[in-house]
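Of the protein chains in this complex, all but one are displayed in their positions.
We just call them A and B in the order they show up, numbering each chain from 1.
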Amino acid sequence: MGRRTLVAWKKVCNREFVAKVIFIVSASAAVLAVGLICVFLLVQGLPAMWDIGIVSFLTGTDWRPTWTPPLFGILPMILGSLYVTVGAVFFGVPVGIFAAVFMARFCPPYLYKVLKPAVNLLAGIPSVVYGYFGMVVLVPFVRGHIGGNGNSILTASILLGMMILPTIITISESAIRAVPEEIYEGAVALGASHERAVFFTVLPAAKSGVFAAVILGIGRAVGETMAVRMVAGNQAVLRMPHEILSGTRTLTANVVIELGYAADEHRQALIATGVVLFVFIMGINIAFSMLKKKDGL
Amino acid sequence: MKRRKPRDLVLFLLTWVCVGVTALVLLTVVGYILFNGVPYIRPSLFAWEYTAQNKSLMPALVGTLMIVGLALALAVPLGVFSAIYLVEYARRGSRFVKVVRLTTETLAGIPSIVYGLFGFIFFGVFLGWGLSLMSGSFTVSIMILPLIMRTTEESLKSVPDTYREGSFGLGAGRLRTVARIVLPAAIPGILAGIILATGRIVGETAAIIFTLGNVARMPNHLFDTGRTLSAHMYALANEGTHAGEAHATAAVLLLVVIILNAVSSKIARIIKAN
Partner (left out) sequence: MRRILTVLAAAVVLGAALAGCGGSDGGAITVFTREDGSGTRSAFVEIVGIVENGNDNIYREAVVTPGTSVMMTNVAENPLGIGYASTGVALGDGRVKVLPIDGVFPTAENMLNGTYAIQRPFIIAYGSQAGLTVLARDFVDFIFSAQGQAVVAGRNYVPFVPTGAPEYTAGGLSGTVVVNGSSSVYDLMGYLSAAYRELNPNVRIDIHGAGTGHGINAVRDGLADIAMSSRDLRDSELTFLTPMVIAIDGIAVIVHPDNGVTGLTLDAVRDVFLGEVKEWDGVR
């Protein structure tokens, strides 16, 4: 081997090494970000929670920030977030998954050319626009055809279900497409119909991707702020699960509605609300990753 | 059409119904916004300077472009590089990979209002950047990072291993294989991720108003405040009564998203053709 080739080899090795380091550092960015978010939210939010009392903060049913003395109980908001998220999953996930299956396996090419950009567009519609639409179209619709005054858990659930559709469809579709063709062909070769092969072999094979889609969908529903606060009614009142035609306030709405006005203790209580939201998300993620491990995905 | 068993027929019809519902949702929202908004679009809406009379969205439009550009410049390299590491370099199931996966999922799930709070506390107050383009774009770049990572990962994974084996077989190193063989094949998928990310930034309000602020004027430098189109829409929908302008702004916002999507899919098609 000549000297020249040796130098060239070294250069390649170096380049490989440098690239690898860059890739690892990039991969650490997400970890760093989560660390910073944890530290800074906790430092700001925990003292307030401590002052109010963690138990009375989390289980208090009265949110009266302007009273003397103020009451900071966020149980109504915790339940509110829970209800609208469950509602969004109820409306959005089944439709989303079936639509994704359609797009990946049933869709004629001419239709796909229209549908794919349509779903992308749905993803791009800003939540303020959804909120405005919800306020002037969905709220009167629910009031007129279903009941209640329209600003309700149900309305928020329908709107959120609409909003998480593109997330569910896009991620599920790419997961279904990533399933090797042999799995489908094998099922068909064994005599399964197209539907049977798709729904009972391909879709199960794409399970982890579809679960990821649902996680992202839940994330979007829990975190949605601007649209929910326009349609949910925003009453900080404790609701039971059957009161879906009554209004509710979510954790996110609580923060965004009052942060502009809040000072001192009130402001810290709102940051603490953000901390609770954050802890919820962590909880969901840990539960799902444990579920995944158990399923051996 | 061939005959189907009842269960197959139900499943088949359900897929059609669900895709129909999706299309209906899109048509209703887009139709409503455009129908009510386009008649209010006037030249004065695009005046270079915002006044209480014209409610110009120009400063917000420029602010949006700046935030999108800055945030993508930060997040796309980071996201693509980390996806490359996870898929092409890391040992499957190593502890580091698990931690990165968990944190990425966490990031993806964090509500935008929490990003807003964090961005305000960290970039705005702790680093002293205040309400500025810098605070805003750093905050949203963290927000879109998981989206870019995940879509890149999915599309890298969907590149058949035979491509890699062929490349290695011809004597290419790992970096060369990734840069020349795997990445080009994955580009449409990555672009799809960038579209989603751009859509998310354009549509973001909660994280923006607490980091970039919400002042109707052009940012003059990186540490200047401003607003994005969505924040502008938020302001119009809250303050006073400007129903006409709010409708028109929503329509313009939607048109921006439509144009963005069209351009991106065109790029994807060109790349695919080559």
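Rule of thumb we're sticking to: a residue touches a chain if its C-beta (ideal position, glycine included) is under 8 Å from a C-beta of that chain, and two chains touch if they have at least 3 such contacts.
Remember, it's a predicted structure, so these values are computed and weren't measured experimentally.
Using the contact definition given at the top, list the shown chains touched by the missing chain.
Across all of the complex, the chain we cannot see touches A, B.
Return the single residue from A:27, A:139, A:179 or A:213 that touches the missing chain.
A:139
Of B:14, B:30 or B:149, which sits in contact with the chain we cannot see?
Result: among the candidates, B:14 touches the missing chain.
In the whole complex, not just what's shown, which of A:14, A:59, A:149 or A:208 touches the removed chain?
A:149
So that we can see where the missing chain sits, which residues of chain A does it touch?
Listed in rising order, the touching residues are 64-68, 90-91, 93-95, 97-98, 135-136, 139-140, 143-151, 158, 199-200, 203-204, 207, 229-230, 233-237, 246-247, 249, 256-258, 260-263, 266.
Going by the touch rule given at the top, which residues of chain B touch the chain that is not shown?
The missing chain touches chain B at positions 10-11, 14, 17-18, 51-53, 213-215, 217, 225, 235-243, 246.
We adopt the following convention: only the chains that are shown with their structure count from here on.
With chain centres defined as C-alpha means, what is the inter-centre distance between chain A and chain B in Å?
15
If we count contacts the way the header does, which residues on chain B are in touch with chain A in the complex?
4-5, 7-8, 11-12, 14-19, 21-23, 25-26, 28-30, 32-33, 77-79, 81-82, 84-86, 89-90, 96, 99-114, 117-118, 121-122, 126, 142, 145-146, 149-151, 154-155, 157-158, 173-175, 189, 192, 195-196, 198-200, 202-206, 210, 229-230, 233-234, 237, 246, 250, 253-254, 257-258, 260-262, 265
Over in the complex, which chain A residues touch chain B? Could you list them?
12, 15-16, 19-20, 22-24, 26-31, 33-34, 36-37, 40-41, 44, 94-99, 101-103, 106-107, 115-133, 137, 162, 165, 169-171, 174-175, 177-178, 193-196, 199, 209, 212, 215-216, 218-219, 222-226, 230, 252, 255-256, 259, 271, 274, 277-278, 281-282, 284-286, 288-289
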